[in-house]
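I'd like to ask some things about the structure below.
Omission of a single protein chain aside, the complex is shown with its protein chains in their original locations.
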Amino acid sequence: MASSSNDKPELSRSACRAFDLELSAFLEGERRLEVERHAQDCEFCSVVLADLEAIREASGALPLEDPPARMWLNLRATLAAEGLVKEPVAWFERFPGFAWFEWAAPVGALALLAITAGLLVRTPGRLENLAPADTTVALLAPVEFDVSPELAKTVTGLEENYAAREAKLDPAIKATYRKSLDSLNDSIKECRATVEAKPSDTLAQEYLMAAYAEKAEVLQSALEDVR
Amino acid sequence: MRAPGSYLKATNCHLLKKPWYRILLVFLPISLLAATDPVQTAKVFEFQTSSAPTITISNLSGQVTVRSWDKDSVRAACTPSSPHVEVDAEPMPASGRADRVQFLTHILDPSVTGEAAKADYMLSVPVGASLEIRNRQGHVQVEGLTGETWVQSVGGSITVVDPSGHLDVHSIGGDVEIDRPAGHVEASSINGSLKFVDPTSTKIRGTTTSGRIIYEGDFAPGGEYVLSAYSGDLDILCPASASFEIHAQSVKGRLDNGVDVIRNQHDATPRGATSLFGTHNTGKARLDLRSYSGTIRLRTMR
Partner (left out) sequence: MSPPIDGAPKAASESQLIGQAQRGDEAAFAALFGAYKRRVYSLCLRMTGNTAEAEDLSQEAFLQLFRKIATFRGESAFSTWLHRLVVNVVLMHLRKKELPQVSLDEFDQGQEEPVKRDYGDDDRRLIGSVDRLSLLKAIGDLPPGYRAIFVLHDVEGYEHNEIAQIMNCSVGNSKSQLHKARMKLREGLRKGGKGIPTRTPRPAPDEDR
């Protein structure tokens, strides 16, 4: 059994103090034989050393964390507002033969802006942390709590755009898009109800935003596919 | 009464003994078929490439199969389904060994849809090739590549077997299956299911809205596995020796845990959510499982 602090001899305590004094340097890679020796002799100090080494090792191996997906949408909107980006790039630009889809790209950008607006409506506190001169604020300053209908209107606009062209799609592709949009509409409706009933439900909020982002992507993809 | 087929036997039996006539009998039906529907014939392309070229395919619909081989060249057999479909291939640079080969399906008559707008692709590519495939309808199958693979589909299913490079696969309506991936994986679908079998990857992210997510296999030490479904279920089947920290959460669904997990005391999960936050064995991998209204099931293999 380990001994308690009360029966620890005074001599050993002074050795422990010396150990403490030198421990920092030892952990910094400096040569401190007395630290190593004491750790071999004193179980209490050996535990301290082992713990600190374990903490250092675990800290150096911490995995990277993923930021929320909305971060890119926010950034993209700000970059566009500041005029830092030029032409948006869509998938079809990888394939020269699909250049006729080009008109769809601004629609996608619009959807992204809409989503960004929606995100910031949901998290108004975030704006306070940005510098006043930041154009994100300028871009989104008019966005208040009542912008949610605006967002819905923008997505509806995309949907209307798609509905007007949907007939031109290959029937099988059209059916796939219809089914996915129905699923996303259901999830938006359900999450919105949850968020309205319980605004603190962050998971439902995340699902809601993800569903909006996916819906915009699906609509953009569908508009690109209209020949 | 004469038995069916016996007429041929009775009248032509002496001719069949002649080799040239046998050949004629074999090739006549094929050539007749070709004459009635000439576009059924595969168009074959062959290009000398680098050991790690980028291959892009843009196709409206059809089956796309890409397999690796141990040659620094690309061979593609492309079969359009009708005269309204044309397949084009372009190596870059045009002479010498290509770093990039683009395949593109042209629909000559925009009113053509369905079966008449299909083109099937069968490719053999260098092991180190990277792929960029957009195939809106039809199955895509990729086997044994070490390069990066990007596949996007609208309604088609996607199966990737033994990929060791980075994988980025998305289908709106189709199922996605990835067998034995070794590189990082990003997979998503809206209505389709996602299935991961025996991965050795250290990072897998999978999201689906209404599809199911199935994970069968172990988790690599230090790996991160983020799987999220909206209304679909999540089924995790791992060996009893699997070592992971888990954060599983469902807003309105159920959590069905058949794995011995020691719950973590710093559970910051919002109240009301069905959740599990803990460690199995020594917690070497990290699992983040989420479903809004589906069931999250955890089981160990027998």
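Order as written gives the chain letters A and B; numbering starts at 1 within each chain.
Note that in this section a residue touches a chain if its C-beta (ideal position, glycine included) is under 8 Å from a C-beta of that chain, and two chains touch if they have at least 3 such contacts.
None of these values were measured; they are calculated from a predicted model.
Q: Quick one: which shown chains sit in contact with the chain that's not drawn?
A: A, B
Q: List the residues of chain B that touch the chain left out of this view.
A: 54, 130, 148, 150, 166, 168, 184, 186, 205, 245, 264-266, 277, 279, 282-283, 286
Q: Residues on chain A that touch the omitted chain in the whole complex?
A: 1-5, 8-9, 11-13, 16-17, 20, 23-25, 27-28, 40-44, 46-48, 50-52, 54-60, 62-69, 71-72, 74-76, 78-79, 82, 84-90, 108-109, 112, 123, 125-126, 129-131, 134, 136, 217, 220
The criterion applied here is as follows: only the chains that are shown with their structure count from here on.
Q: Could you please specify the touching residues of chain B with respect to chain A in the complex?
A: Interface residues on the chain B side: 56, 58, 60-61, 88, 102, 104, 106-107, 110, 113-114, 117, 132, 134, 136-137, 152, 154-155, 172-173, 190-191, 207, 209-210, 222, 224, 226, 230-231, 249, 251-252, 270, 272-273, 286, 290, 292-293.
Q: Spell out the residues on chain A that touch chain B in their complex, using ranges where they run on.
A: 61, 63, 66, 91, 94-98, 170-173, 175-177, 179-180, 183-184, 186-187, 190-191, 194, 198, 200-204, 207, 210-211, 214, 218, 221, 225, 227
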